[in-house]
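Each chain you see keeps its place in the complex, though not every chain is here.
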Amino acid sequence: MYYYNQTLINPIEIDQPDPSAANALQEGLGGQFGEMRTMMQYFFQSLNFRGKAVEYRDLIQGIALEEISHVELIGRTISQLLDGAPGYHGKKFSVPGENGEPTMDMAKEQKNPHHFIVGAQGALPVDAAGNPWSGSYVHNNGNLILDLLDNLVLESTGRLQKCRIYQMSSNKSLRSTVSFLIARDEAHEMAFAKALETLGVEWNKILPIPKFDSSKYPEVKKLIDAGINREQYHFCLDSSQMEVIFNGSAPANDGSSLTTLPEPQENFAIKPSPERPEEFAPGLDPELQELVDALTDAKTKINGKTDKRR
Amino acid sequence: MYYYNQTLINPIEIDQPDPSAANALQEGLGGQFGEMRTMMQYFFQSLNFRGKAVEYRDLIQGIALEEISHVELIGRTISQLLDGAPGYHGKKFSVPGENGEPTMDMAKEQKNPHHFIVGAQGALPVDAAGNPWSGSYVHNNGNLILDLLDNLVLESTGRLQKCRIYQMSSNKSLRSTVSFLIARDEAHEMAFAKALETLGVEWNKILPIPKFDSSKYPEVKKLIDAGINREQYHFCLDSSQMEVIFNGSAPANDGSSLTTLPEPQENFAIKPSPERPEEFAPGLDPELQELVDALTDAKTKINGKTDKRR
Amino acid sequence: MYYYNQTLINPIEIDQPDPSAANALQEGLGGQFGEMRTMMQYFFQSLNFRGKAVEYRDLIQGIALEEISHVELIGRTISQLLDGAPGYHGKKFSVPGENGEPTMDMAKEQKNPHHFIVGAQGALPVDAAGNPWSGSYVHNNGNLILDLLDNLVLESTGRLQKCRIYQMSSNKSLRSTVSFLIARDEAHEMAFAKALETLGVEWNKILPIPKFDSSKYPEVKKLIDAGINREQYHFCLDSSQMEVIFNGSAPANDGSSLTTLPEPQENFAIKPSPERPEEFAPGLDPELQELVDALTDAKTKINGKTDKRR
Amino acid sequence: MYYYNQTLINPIEIDQPDPSAANALQEGLGGQFGEMRTMMQYFFQSLNFRGKAVEYRDLIQGIALEEISHVELIGRTISQLLDGAPGYHGKKFSVPGENGEPTMDMAKEQKNPHHFIVGAQGALPVDAAGNPWSGSYVHNNGNLILDLLDNLVLESTGRLQKCRIYQMSSNKSLRSTVSFLIARDEAHEMAFAKALETLGVEWNKILPIPKFDSSKYPEVKKLIDAGINREQYHFCLDSSQMEVIFNGSAPANDGSSLTTLPEPQENFAIKPSPERPEEFAPGLDPELQELVDALTDAKTKINGKTDKRR
């Protein structure tokens, strides 16, 4: 079973809205090598896992759990990059478009108009060319060696694409998330490469992919200096054997070593998103808002009882 | 951030393999109204949520978390229904197909040959007609009323389809999972219908959809008698306001009432899946198996340290 | 603007249910060369038509209108072939699947399980392999000659596929509809070939495609003897110039000639479809049925006033 | 069977070409919640309808017919917004691109280059992100309550998206059509909400969706003042029971009431589209044009006989 707490795995920096940057980032969310695929691929590999070598399953499943947090992180970053893009400043119950005003005039020129027509300036399960995510992206052959190798290719391609996206915008919101994912994809490359090492493969100097000094990216450097590209978290509330594999020398063969942790050492508050009247989101009028307000007020006490679980 | 423990939300009964039943069940997993969609739709609605009415977001997000467990449950049920379908009894390191034996002769006649060619007798992210799951299934308009209404339609359609699948097989593995999902989809119908009630809608007697006495299904009756069709779990480790909405009289208007809980009152052990040599899953030969065994043995102590988190 | 009356363009004969035959017929409905495409292709060509040669547009648009009737005809034939396929004989308000009965056991073995899980034993907008219809099937280049040639290929391929489907089942419901469509596709081949004749092309003996004596198919012979393979209807309530093209000698060069008519000389009553409790279709319980009945009764007089338009 | 006359359901105002506006409008035509889906969804629900409550079927089928007119209206509006976008002023038989002139230089920068490469500055069966329309958009469960609820969600989402598109451009061609569709989608929301009212649901104040004073949109106000958001047309040439449902107080609960009519009180002439040599549309050279002209001339008398039907 699955649980959550209302925190982010990495903070999203505040910067100007930038719909093109948001669209580029969609590749990392809903693209063929994006976070929705890693999450689903590892999830299917876990639940269809066969045999007794549970340390491999726990490695895969722990990363699957992290990928859910990545989907949330990148999704919220996209939302933030879109938020307020058309710069509408109407008040809560005013009518956007009143008197025929083309309030969202610029929206139809943006890379993916769905961000404004289908969604309410929020993330979509599509890639940077607007193609919806497909179940055919999930590879789960059932052959352990092959699945590990496929996962290594997946992480490497994801990291490659993010390194390219890094160069496409200096927007701080985009950069904070992309840099984190570059560092974490490197950790995941280590995880699957290490698993293959346990089966005899030696990687020499080809890892990580792409092969370059990512510490030259200032935002990435900070994260690497903190060591997050050599850590892996298992997110398991009962018991995980991930560490059986993820420990010892890193397959990057650069003298670094691997550390398994139950969860990241820090977590981060989630910034709530404002209403957007021009999108009719959430779309309550005064009468309905009154109902919602009454609801919230009247139930504060009940709420007090239930909101702490442990 | 997201966590898990290695348990199931409902037990899967043991019965004979039945690939056709497995294929029918794929609709509930990867179909347009299946569990992958509910999971992803509620997840996107949560992360793109706008405004301060967080009790609605917590309702949606809590159900999203449950849906992950449903994807796992239905996925494992499909795997179990497929497992051993061709009835191969070779030993671990024998060669399946040896001497030209057509070991999986029956596989090419099954409803979806991908279960045997692409997967290793495991669940796939596709529907009962073999179409891969698509990101276009996810509806997230950002308009609160509309998203709630769409979710109600989604749960109702999901429940309708599962009631039809119930009638398609008396295989106990299929029945145990389908019956549980019929009961839980009813709870989810209650959740979204109740949220709409807080905005003024009165449902009179149309709920649940489909409208029939599901207690005539013996496997469902047991679950309803235990009350699970009027409970909702929030799965939140810190704090959830779900109960602000999910409480009081049920919108089925049958005299029953709603209860919010942090998690299900029981959880269930996961049955490991055996290796399948005829699928080359996991596909280790004696040399590689030795490496894996050594790994497991040598690290037992390390493992002892890390596997309990709290 | 568009109008209808509640009649069929050809009668559907009564025969046994046959889900495989229904599935084969889906190709003619939702396949790449099926009736949904012809309808949509000619509709888009009509609304995007450029220039003054309106006789060509009227030809295309008139056939578009007929294709809507074909979609209805083939859709209803599929429904009839599926109707009662699992042979459930429960009474109206009984609970299908009661006591765990696998009422629709055979459904999971049928060619497309969606006919029983997603639809309620009714037609779907998919092809015989289960692929959903796609907008990419619609060809509308805007170049008149090319659009006419593409339409000729479309009708010929449609007719070819129906001649193949004819041979796949002797079920009378399938045969009555397929035979009608073979004859009508031939008329449509004549229409587009004649339009190309007006631009100078001579077809000699290659038409129709496929080239064989279709009067050897008894059900087709009856329709050909009545001349329907050389008629075209314009379905236009005000004015159509279709006849400017569709007249004179047929491009089959077999001595026959072409006739334009406003509509078919006969039309046929529609047989209502029964409820199917095992599909929860329509799914009213006694309370809701009472509401519906009251509605029907109370409004009979009002209805009397409005139901005749001309 | 289906008929038409050569008129529009609403006039399209003349304004400058605007390919971005045309592309935004594609969502309303070929999007997941656009007019092609409403047309096809209601059409399939009608032909697969089960049981005796024909007033519900007639409601659905009547709206299906209106949706065909909507597809035509929105399609022609898109064509008009694209028409002449590259501003080519060559004469009829001149060669566009002569001497290597990049006549359509700007076309490759437009939102969807298919408007200029695949179509001839005309509407396409795709959405605003360029995805082709899919048969999987059509929901037809066969369960009456669920289909009505799904239709209500569909109309509400369609209206929401059109309210967003309204704000994206003040182009009069776009506005005239979008405003009409906002008003009509509201009528359709009323239709399906009213049908659910007959089954006991009370909507209080949540309708229409999105909830705002659309009379603040000047173009919409004019249409609302004329009452078209509370009318429904059945378009049936013989007999319809639509009025049994669509009458009495509107489920918006704003004191207004519903009126069923056989067809809209007015209809509007269709403006022919000019040839576009730069698109080779229609693409006749002088020799072929002569053949077409001869055809038109020679047959004027014949034509006189056939073009009035009633």
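For reference, chains read A, B, C and D in written order, and residue numbers begin at 1 within each chain.
Rule of thumb we're sticking to: a residue touches a chain if its C-beta (ideal position, glycine included) is under 8 Å from a C-beta of that chain, and two chains touch if they have at least 3 such contacts.
Treat the numbers as computed from the prediction; the structure is a model and nothing was measured.
Colleague: Going from the 4 copies shown, figure out how many the entire complex holds in this file.
Modeller: 6
In this text, only the chains that are shown with their structure count from here on.
Colleague: Kindly list the shared contact partners of chain B and chain C, in label order.
Modeller: D
Colleague: Between chain A and chain B, what distance separates the C-alpha centroids? Give it in angstrom.
Modeller: 23
Colleague: Centre to centre, by mean C-alpha position, how many angstrom separate chain A and chain C?
Modeller: Centre separation, chain A to chain C: 47 Å.
Colleague: Which whole number of Å gives the spacing of the CA centres of chain B and chain D?
Modeller: 39
Colleague: Multi-chain contacts in chain B: which residues touch at least two other chains?
Modeller: 32, 131, 134, 136, 141, 143, 145-146, 160, 199-200, 205-206, 209-211 - these are the residues of chain B that touch more than one other chain.
Colleague: Drawing the touching chains as a network, do you get a line, a ring, a star, a complete graph or other?
Modeller: Topology of touching chains reads as other, fitting no named class.
Colleague: Write out all the pairs of touching chains, ordered by chain label.
Modeller: Touching chain pairs, listed by label, come out as A-B, A-D, B-C, B-D, C-D.
Colleague: Per the contact definition, I'd like the list of chain A residues that touch chain D in the complex.
Modeller: Chain A reaches chain D through residues 95-105, 107-109, 112-114, 116-118, 126, 130-132, 278-280, 283-285, 287-288.
Colleague: State the interface residues of chain B toward chain C in the complex, per the touch definition above.
Modeller: Residue list for chain B touching chain C: 20-21, 23-24, 27, 31-32, 111, 127-131, 160-161, 163-170, 175, 205-206, 209-213, 216-219.
Colleague: If you look only at chain D, which of its residues touch chain B in the complex?
Modeller: That would be residues 32, 131, 134, 136, 139, 141, 143, 145-146, 149-150, 152-153, 156-157, 160, 196, 199-206, 209-211 of chain D.
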